[in-house]
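Not every chain is included here, but those present sit where they belong.
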Amino acid sequence: MATLGLVEYADASAEVRAVYDDIMATRQTDWINNFWKAIAHDPAMLKRTWEDIKQIMAPGALDPLVKEMIYLAVSVTNGCPYCIASHTFAARKAGMTEAMHGEVMAVVGMANETNRLANGYRVPIDDAFK
Amino acid sequence: MATLGLVEYADASAEVRAVYDDIMATRQTDWINNFWKAIAHDPAMLKRTWEDIKQIMAPGALDPLVKEMIYLAVSVTNGCPYCIASHTFAARKAGMTEAMHGEVMAVVGMANETNRLANGYRVPIDDAFK
């Protein structure tokens, strides 16, 4: 269970509710996932984290699906169970098909392998890459 | 320097040259970067690693640019200097603009932050994500 418990909407302060409302409006959903409820004990962290994510994950030079797949790739690399579950869900909602999912995972696996080969053999950086 | 030195084309066996030729043909370049030269002391590893990468990085459900950005995101998360340099180069070659680059980095930073918040507060996985 969450270390500090989860702050449900009904029990939340006006400050926390304002963030929850913005999350639901932005994501066009009618519920709040546990991540937000778990950090809501610290309203400043809740607000800061949400505003950062809202800004970073908005459509830009990259579309939201690509951003979600990158988020998933990082979460898989770090081995964060909650994040893998939630961002697999989010990426699918944004349009990730099963074939795309398989390709994300294949690239993640390959990169984790070659990252170690490059470090392990102490490969010098090519002049062209500097 | 590379632990075992770099196997240059001129000094390579026919088996290694065949892989080098395929790398250059596939990537439409006339040179081989140090990663391959460093692992070429082990021809079986060279061949296996190249064939895997060739298969995984080929256009599929995801285009090569997206795959390169995911590769870069993993390399940044793991902190592999060679891989960051080489995949920044490869992603740019595949079309990553400076704006896209900034968004990849922003997502990678954000994911690394929230991965720790989710683990650190021991957030339970929502039923909807299971």
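As written, the chains take the letters A and B, and residue 1 is the first residue of each chain.
In this section, a contact is a pair of C-beta atoms (placed from the backbone, for glycine too) under 8 Å apart; a residue touches a chain by one contact, two chains touch by 3 or more.
Quick caveat, the model's predicted, so the values are computed rather than measured.
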item: Entire complex copy count, 2 subunits given; value: 6
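The definition used in the following text is that only the chains that are shown with their structure count from here on.
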item: Equivalent-chain rotation between chain B and chain A, CA atoms, steps of 5 degrees; value: 180
item: Whole-Å separation of chain centres (CA-atom averages), chain A against chain B; value: 21
item: Chain B contact footprint on chain A (complex, rising order); value: 1-4, 31, 33-35, 38-39, 45, 49, 52-53, 56-57, 60-62, 66-67, 69-71, 73-75, 77-78, 80-83, 85-89, 97, 99-100, 102-104, 106-108, 110-126, 128-130
